[in-house]
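As you look at this complex, bear in mind that one protein chain is not there, while each of the others sits in place.
Naming follows writing order (A, B and C), and every chain is counted from residue 1.
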Amino acid sequence: METLAGNAGKGAGAKVLAGGQSLVPLLSMRLAAPDVIVDVNRVPGLDTIEVTPPWPGAGVRFGALVRHSDLLAHEEAAAAQPLLRLALSHVAHPTIRNRGTTVGSIVHADAAAEMPMVLSLLGGSVEVASVRGTRTIPADELYAGPLESTLASDELALSAFVPALAPGSGVAFEEIARRHGDYALVGVAAHITPDATRLGYLSVSDTPTVVDVTGSDDPAGAALAVLEPVDDIHATADYRAHLVRVLTERVLARAEEMTHA
Amino acid sequence: MRFTGQNMLQAPVEQVWDALLDPAVLVRTIPGCERLEETGENSYAMTVTAGVAAIKGTYSGACSLSDLRPHQSLVMKLDGAGAPGTIGATVNVSFSAASDGGTSVSYDADAVVGGMVGGVGQRMLSSVSKRMAGEFFSNVERAILSPPSAAAAVEVESEPGMPKVYVDPAAVPGRVSSQSDFVKGIAVGAGLVLAGVVAGALFGRRR
Amino acid sequence: MPEELHEVRLEVNGATHVVEVPGRRLLSDALRHDCGLTGTHVGCEHGVCGACTVLVDGRPMRSCLMLAVSAEGSSITTVEGLTEPDGSLSPVQQAFRDCHGLQCGFCTPGFLTTITAGLEENPDPTEDEAREMIAGNLCRCTGYQNIVKSVLRAAELGR
Partner (left out) sequence: MTTKLFGTKVKRVEDQRFVTGQGRYVDDVLVGQKVLHAAVLRSPHAHAKITDIDVSDVLDVEGVHLVWTMDDLTGPMAEPLPLLIPHPALTHGRTQYALADGEVNYVGEAIAFVVAEDRYLAEDAVSKIRVSYDFLPAVVGIPAARAAKNTVHEDVPDNIGARLEQENGDARAAIAAAPHTLSLDLTIERSACTPMEGRGVVARWDPDTSRLTVWSSTQTSTGVRGCVAAKLQLDLAQVDVITPDVGGGFGVKINHPWPEELLVPLAARTLGVPVKFTEDRREHFISSAHERGQEHHVEVGFDDEGRVLGLDVEFWHDHGAYTPYGLIVPIITSTQLLGPYKPASYRVVFESLYTNTVMVTPYRGAGRPQGCFVMERTMDAIAAALGKDRTEVRSVNFIQPDEFPYDQGLIFQDGRELEYDSGDYPASLEKLKALVGWDEFPAMKAAAATEGRRLGLGLACYVEGTGVGPYEGAHVHIETSGRVKVATGLTTQGQGHQTAFAQIVADTLGVRFEDVEITTGDTRKMPYAVGTFASRAAVMSGSAIHLAALRAKEKALRIAADALEADEADLEINDGVVSVRGTDSSIDLGTVSVLSNPLRYAFDEASKAATQFSVGDPGKPPVAPGDEPGLEGKDFYSPERATFASGMHAVIVETDPDTAEVKILKYAVVHDCGHLINPMIVEGQIHGGVAQGVGGALYERMAYDESGQLLNASFMDFLMPYVTEVPTSIEIDHLETPSPLNPLGIKGAGEAGVIPSAAVFAAAIEDAEGLPIVAMPISPSELFHLRQEHQS
């Protein structure tokens, strides 16, 4: 206790370890050098999945220690918000999903990751705690930049919440990666409700990006107007833009189908 | 790695120019800059803590401004080395007065990132660099528009004849732990209250 | 200053190993160098190759992406622990031998642990499910052809 309290002042010198599937490799590569690591894996009460109110209901809340694989396998969660399962099945490989946590991924704020984009597209939120108490950060205020969330340096994410799929709505997810399980070159999700059509994108901007294309006759074009695909060693910006068009069409068609289901 | 960008500063070009040549301003505006030591005219040795999220490192290096064409353009040469890797950059900066009395600053950087971060951090590098450049110029703007008093850069008293040293009190105090003592301690299964006082983003996705 | 050491109790293959390790010690290193269980191999240290996969409370996880101190209280199974109590080969181990599912053997422990858990979950996989089961492990020697056969053969032996 004393040591930890003493570490409070260290600010960026300390890191929280939950799943560790991103932090530990950074340590091994010596890219991260925190003075202190706080392993919260045995903190009680962070490993629950609640579908509230009783399913079929308003949404899914999952704790900071819920592993991707637990959420992926959760039938009620999948029924309440199908996009969770559609996206989670694309997160790395099963072995990584067994350890990695979904909340951890969400606040890791990697614009190439599936779950931050899903939270943004669905308009979810994250509940965080600090010595000052707890607060709720809506998804559209959560991402500040590449790998940067708006959590204060002394805040810990407790859980994340995503709304359930409303009646007459549909969702779909598609991504293209070089190898099965790799970071996507481009990923797109669609969320169609009776009164709005929104698209979420990953790997084509610095932060998870959501575009409202309600009534647009060129949804992909509208999206590309705000997206910033870049060249890297795996794909050019032009190819990524092309994939944005291809995948946007695909997810819109499938989400549309679901609305009729 | 090349990256270019443009920033609008709400200040006349003369002021922006002067700010960039003032070490007391530079030390406060270069993101993560903790210490700046004048090693010659418009050339400095500096200590910078840079990076995103956990991928942060303290780099010691040098910065020099050359090819000065007052109020028009200059070349900023940067190089540094730290635990995560090495960075060397040549940044061509050009200034032009904007219609609204502000200044448009555009830069064209050619950066070489070496070491581990160069080999495995590729996916984030360009967006991070862009972001830091943006941060730098908005800092410059802030420095010009609101000449800070409290957080003013301190020119450390130095012996006559010794190089001038500037420090940014606002910067993280003390040097960031060197690799050798990283993860001095580890707390297992900390309670929530304890966890609450712990800094930093959570990590939880994958590699 | 010397590194602070932590006493950690690791339950590995049913035996308890009490090790004194620094906080940054990876589980993979603790298993290999502190517990002497060198069957777990390290192929990349960034969680991509899967050679270091062990079972943590029955689930396959990358031991190179876990700190030893985080494994306190968990029950760990390594490749050494897959062999039957009488020393005979488990169905998965036997299947790899039968089907020539390995060559240099370096990635093999990670495949064996992953498949062992995979068949617990799905004892009768289709060929596609067999592929999905091993899709997170790299092998440079076999081209995976005989590893897929081994998964199906192991399922057969398990019945």
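By our rule, a residue touches a chain if its C-beta (ideal position, glycine included) is under 8 Å from a C-beta of that chain, and two chains touch if they have at least 3 such contacts.
Predicted, not measured: the structure shown is a model, and the values here were computed from it.
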| said: By the document's own contact criterion, which visible chains does the hidden chain reach in the full complex? | reply: A, B, C
| Among B:24, B:68 or B:81, which residue is in contact with the omitted chain in the full complex? | B:81
| query | Of C:22, C:58, C:73 or C:158, which sits in contact with the chain we cannot see? | reply | C:22
| task | Could you list which residues of chain B touch the chain missing from the display? | result | 1, 81, 83, 85-86, 88, 112-116, 118-120, 122-123, 178-180, 207
| field | Contact set of chain A toward the excluded chain (per top definition) | value | 29-30, 176, 178-183, 185, 233-236, 238-239, 242-243, 246
| remark: Where chain C meets the chain that is not shown, the residues are 1-2, 22, 24-25, 29, 32-33, 36-46, 48-49, 51, 78-80, 82-83, 89, 93-94, 96-98, 100, 102-109, 112, 127, 131, 134-148
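Please note the rule applied: only the chains that are shown with their structure count from here on.
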| said: Using mean CA coordinates as chain centres, what's the gap between chain A and chain B in Å? | reply: 29
| query | Roughly how far is chain B from chain C, going centre to centre by Cα mean, in whole Å? | reply | 44
| query | Of all residues in chain C, which are in touch with two or more distinct other chains? | reply | 23-24, 46-47, 65, 67, 69-70
| note | Residues of chain B that touch at least two other chains are 120, 181-186, 188, 206-207
| query | Taking the complex as given, what residues does chain A use to touch chain C? | reply | 17, 20-21, 24-25, 27-29, 37, 39, 41-42, 69, 92-96, 98-99, 180-181
| remark: Listed in rising order, the residues of chain A that touch chain B in the complex are 1, 3-5, 7-8, 10-23, 25-27, 29-43, 64, 91-92, 96, 100-110, 112-113, 115, 129-131, 145-149, 151, 153-157, 183, 206, 230, 232-233
| remark: In their shared complex, chain A is touched by residues of chain B numbered 52-57, 83-84, 116-117, 120-124, 126-128, 131, 172, 176-179, 181-207
